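As structure tokens, the structure follows; a few thoughts come after it.
For this view, one protein chain was removed and the others were kept in their places.
Labels run A and B following the written order; every chain starts at residue 1.
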Amino acid sequence: MALLQVNALSKSFGGLMAVSGISFTVPAGVIQAVIGPNGAGKSTLFNLISGIERPSGGRIVFDGHDLAGLKPNRRAALGLARTFQTPQIFDSMTVLENVLIGCHCQGKAGLFGALFHTASSRREDWSLREHSLVQLERVGLADKANSPAADLAFGQMKLLEMARALAQQPKLLLLDEFAAGLTHREAEHMAGIIRSVRAEGVTVLLVEHDMPLVMSLSDTVIVMNFGEKISEGVPEAIQNAARVIEVYLGSGI
Amino acid sequence: MPEFLQFLFSGLMVGSVYGLTAVGFCLVYSTTEVVNFAQGEFVMLGGMMAASWFSLTGLPLPLALGAAVLATTAVGVAAEALTFGFSRKPQVLNLTIITIGLAIAIKGVAMMVWGKFPKDLPTFSGEAPLVIGGARLAPQALWIVGTSLLVMVAVRLFMDRSLTGTAMRAAAADKGTAALMGIPVRGLSTVSFAIAAAVGAVAGVISTPLTLTSYDHGTLIGLKGFCAAIIGGLGNVYGAFLGGIILGLLEAFTAGLGGSGYQDAAAFLILIILLLVRPQGLLRGTGRERIVKV
Partner (left out) sequence: MLRSDPTTRVSRWLPLVAFLAVVGAVPAVSPNAYALNVLGFIGINVLLATGLNLLMGYAGQVSLGHAGFWGLGAYISGVLTARFGWPPLPAAALAVSGTCLVAFGVGLPTLRLKGHYLAMATLGTGVILQVLFVQCASLTGGPSGLVDVPNFSVGPFEVRTPLQNYYLIWSCVAIGLVGALNLSMSRIGRALNAIKGSEVAAECAGVPTHEYKVAVFVLSAAYAAVAGTLYVHFINFVAPEPFGFMGSVLLLTMVVVGGIGTFWGPVIGGSLMTVLPEYLRAYEGLEVLLYGLILVLVMMFVPQGFASLFRWLPRRAIRGA
């Protein structure tokens, strides 16, 4: 069964149809890419799936659950994690504490435990910290665990977002232009992490502009333009499809 | 019917003053994203200076009024230049708190210079009230509403048509890019304060003959003006004025029908309801700060 099913999803802003009746599925365990020119609706699509925007029409089914009306934090609890095009880092905290936010759903200590620093809340915190350190080791930031997150370089911030998303132990990972702003080496490093994540059974849906990276990384590719899906298939097929070339390069070439 | 008209006239008059104050807020917010809590004090200063100079020096009324507006403008410029210009961390929250401090400081100076007793100005064209439909309308009220409308239109035209006004709107939309385009963002901030102070002073000068003025007159007017600006849609000059009128009418009818103690509460209650139902205001503002989506 597909992990994610998107049925006739649309979103309009005023009169503008940012996403227009798009349908596709994401099977479990694959790395699937969404590509398309700027303004094609890719970011809106991600915002609809993660719950930041409410659709004007259509349905999203994730892991058998209809996501209609569910707030983003509930979707996170179901196993959905994402990163952002511009890294959303929590400036006032350390690197480790940023990752700990990813563990939020795994904790249970409430306000009482917080205010009175109960033994059970302390134990829980300890195990969450250990779990977070493991994620930092995975992305290679473990030595910076106690540094202020605001001091990180741009590439490191993207790694931090990845660690935070992985801390959620997600079933589906949404990556919004993970390579944007990264050097070639950093992007390759990130791609390696993504491959290892997939090897552990996490499904990945990513938006990306770097074509060679997309083609080498993904199992399937969806092409969007003007809010619609215009093509879908394995990377080699997409590279050659005439329509795709037309969309990116314009007709008449 | 006469009662209704009476409330209507009263509301339009008070609303015009709120509207002008709101326009002042609008100007500064449009250019700097800062809510200028000293706007109400500019209104107070205009009225105070005019009243004080008129009675002390025997200047002809129009000169006293003009001098008061000019002096208040100077205060506005000095206040902005000396504080915003030298701040180590010119972020919106800090700058907003600076305006709160300026408002308090100006109030303190007013207390020291002019004492606590209210001051007044003579009406511009006599006292004899006009009687319309059984309700009495003071001629000064016509001055208030008329001048306010004129000033509002002038400000809007300035923002839309003049080079400076357009530059101000650009700086509000994207400070960084505007600066890269060569727009003097710092200077525009000062200009916005200058105009806001002038507009506020005019509001003070035209309303003092009817409402009197005192050192603490500005605080509540400032708050209501800010209220009106949000009702109309922060960043929209016509909306701010409209918000002021609505607020004035609301107050007049609440005071007339329900007793004068509750009018302030009514104004803010309407504001809160409006914020929850239509946060972008009645007319579309710059719309940059919206409801949190989740």
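By definition in this document, contacts are C-beta pairs under 8 Å (C-beta built on N, C-alpha and C of every residue); 3 or more make two chains touch, one makes a residue touch a chain.
In this text the structure is predicted, and so the values were computed from the model without any measurement.
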Shown chains touched by the chain that is not drawn here:
A, B
Touch assignment to the omitted chain, from A:29, A:72 or A:233, lands on A:72
From the list A:9, A:48, A:67 or A:89, pick the residue that touches the absent chain.
A:89
Note that chain B touches the absent chain at residues 35, 83, 86-89, 91, 93-95, 97-98, 100-113, 215, 219, 223, 226-227, 230, 234, 261-262, 264-265, 268-269, 271-272, 275-276, 279, 289-294
Absent-chain interface residues of chain A come out as 50-52, 71-73, 75-77, 81-82, 84, 88-94, 96-98, 100-102, 104-105, 107, 109-111, 113-117, 121-122, 124-126, 128-130, 133, 145-148, 164-165, 168
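Just so we're on the same page, only the chains that are shown with their structure count from here on.
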Rounded to the nearest whole Å, what is the centre-to-centre distance of chain A and chain B, using the mean of the C-alpha atoms as each centre?
47
